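Every protein chain of the complex appears in place save one, which is left out.
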Amino acid sequence: MEKLPYEKPYIKKLQAGALNKFGSRTGLQPFKSIDGVSVKSLIENYGSPVFVLSEKQIRKNYRAAYRAFSTRYPKVQFAWSYKTNYLNAVCQIFHQEGSWAEVVSGFEYRKALGNGVPGNKIIFNGPGKSINDLQLAIEHDSLIHIDHFDELNLLLTLSKNLVNKPRVAIRINMDTGVYPLWDRFGFNYENGEAWSAVTKITGSGSLQLVGLHCHIGTYMLSADAYGIAANKLAELAVRCQTELNHKIEYLDLGGGFPSTNTLKGAYLPGNDTVPTIDDFAEVITSALLNFGFANDDLPLLILESGRVLIDDAGYLLGTVIANKRLANGKGAAIVDFGVNILFTSFWYEHQVSPAQDFAAHTENMVIYGPLCMNIDVIRESINLPLLNPGDQVVVHKVGAYNMTQWMQFITLRPAVVLIDEKLRTHLIRKNETLEYTAEPELVPAHLNNNK
Amino acid sequence: MANKYANLCIAVTGLNANDNPGPGMAVIRCLKECFRDGLRIIGLSYESLEPGIYLRDQVNKTYQLPYPTEGTAALVERLAYINGQEKLDLIIPNFDSELFNFIKIAPQLQQMGIATYLPTHQQLALRDKVNLKNFGTKNGFYVPADHKLYTTDDIKKAADEFNFPMVIKGKFYDAYVVYTMDQALKAFHQLYAAWGVPIIAQQYIKGNEINISALGDGNGYNISLVAMRKLYITDKGKAWAGVTIKDDKLTQLADNFARASNWKGGYEIEVMSDAEGHLYILEINPRFPAWVYLTAAAGQNQPVALAKIAMGEGVEPYADYQAGKLFVRYSWDHIADIADFQQISAFGEL
């Protein structure tokens, strides 16, 4: 006789509470494949956990963003923000699409050179450039975005006897009505610091001031702030023209556009509330077009978007290790990936989907990672069906920052797989091994037991 | 001619007629007064103890909705199911926190044949507590000064400027008048846990509390407005009794607001009239108030006017209403069986 399908016995207390932000999130569907490649086969072939990136989605995101700006404004250039995801395969996708490189350290700078990006298409940002880094950037004719006066002075010294004057821009911080105000990077607009940096550079005769740069924040949920920023940069550019007879070639509005992840503490989900790339493009380009630049004299508009172009192209696949019931009766699932490889779980409520069919009953639970550390919590509260050990889960929208901010801690970092446009899978970063982590280590002779 | 409203089915949220009442039951009472027996009322609830669910002579059937936090996709899916069962003509949402989603899906609802009469996202945002001061400054309204609070450190800055007492408000709901730093901290933490940041600290204005319930036509005019002076206020700041009043200054205030915002739909202006007679706008709620039945009693049935316009009928602006109509709210213990509670809790329908 055929046996009946089994489900875990489960009772749920019927609650009566008030409406508040901790609503249950349901609408769950099993998420069985990415671009048509099954989650099961990906884990079978590459292990668990494993990061998976969709090349199709990355290109789609880039093209949508480029179209949003280029259909509104004649001169647009994107520069891929290396720190968001600097796996070489990922960078090459963006470079193929026409992106320059935007880097913030000597390490990233050399990575961009290694990826074959011409020096004059590398933007070098950040507060921490060393003398060596700057010299390298000068040699390769890169665009150096100056963060502070000490860096400016250093550059003036380095460029004293050069025939080709280094090309520089200044980073500017400003009040755009958003909280918090990022005043730690660059020169302040309102107190005149930015203007004095401008005059110092143009007056030096040894540096070419080619651009103005700002980056007003991260995960910006209001497009309007970019309109204010674009206006202030444009104002400064026009002032350079009229007072110093100096033409600014480009305005770099930075990045900070959000993906559709839901921030912790947010009431409504990111899918509904986050402005689209077209909203941002509309505000920024109309501010510049309406500012009063002569029509053939519009500055090049540079954007350094990272997160919005890749977050939703990345998935983390993993496996349930165990279930638990906590002392207060709440359910908990332990999965095989921790916060050390999913940094973004500190600020997002990541959507997590089961990768196989499940029974209808859901339960509010905690998802813990495998680390023996109290902070290792993937979701503090999520409604999921009852999961069995061995069940597979998919974490969505993890393409930004995780594959750069992850750290080797307690466990080894997993493999990263790219699904190309023809649905072929490629290993683009191997999983770490004990040997890999041991390689840089040295044991003094008196402590060495393995002679 | 046959009565075109003979077979109406209208869905209403905000069935929480409790000590901090939602407007749903009052809206239903208004609608029933005009459309009578031809009207089927569908309750839309979020919680299984919203009293309206159990008042079966008022609400024909109730369906549980997904929380606003679940997003619009889940909401559309649920409403499509409900529409399949009930064939809705109109939805009147009555919660601030659900409006963003309902505005977003209004075009989809229209495709399903369901009418709404709602403000735009821009209108919703400009009267948001976070933006109200700016809106007032730009358009010449008195609005108490405020500070946005993100951390407990910000409370101190606000207290230095406003002194005590001041008002601490949640993003969507709840407001506390606080007299000490301790009370301010407590309010901050409570509101943080319930609604997240920003939390708003507002200058406390002393005076008479007046509310205006109105219906904007989306083109800068009010179709109806009725003002009410609060006579008895609960410890949650809600009117427990009030009387309709008429004053050109109040009419002007609401008309100016409609002109400045082009508001479409029902709304409520909470006004404080200070000792010098300045009318401070404390808050603008993007939906009818819980006392909206008083508008019908005074001669301007606002929910009915909204329903008719939403369904395509031209409605002339009301000219006058009766001052001196009094409402006194009362509470009532309705009896039901635990099976009803189990039913709505587990199946989301009753």
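For clarity, chains are labelled A and B in written order, and residue numbers in each chain start from 1.
Quick note on the criterion: a contact is a pair of C-beta atoms (placed from the backbone, for glycine too) under 8 Å apart; a residue touches a chain by one contact, two chains touch by 3 or more.
Note that in this section contacts and distances are computed from a predicted model.
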item: Chain left out of the displayed complex - its UniProt protein name, from "Coenzyme PQQ synthesis protein D (PqqD)", "Xanthine dehydrogenase family protein subunit M", "histidine kinase" or "Putative spermidine/putrescine transport system permease protein"; value: "Coenzyme PQQ synthesis protein D (PqqD)"
item: Touch criterion as defined above, residue of B:116, B:222, B:244 or B:345 at the omitted chain; value: B:345
item: Where the unshown chain meets subunit B, residue by residue; value: 338-339, 341-342, 345-346
item: Missing-chain contacts mapped onto subunit A; value: 3-14, 323, 325, 329, 359-361, 388
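The criterion applied here is as follows: only the chains that are shown with their structure count from here on.
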item: Approximate Å spacing (C-alpha centroids) for the pair subunit A, subunit B; value: 39
item: Residues on subunit B engaged by subunit A in the complex (per definition of touch); value: 16, 46-49, 66-74, 77, 95, 97, 100-101, 104, 148, 150, 171-172, 194-198, 341-342, 345-346
item: Contact footprint of subunit B on subunit A as seen in their complex; value: 14-27, 179-180, 265-269, 271-273
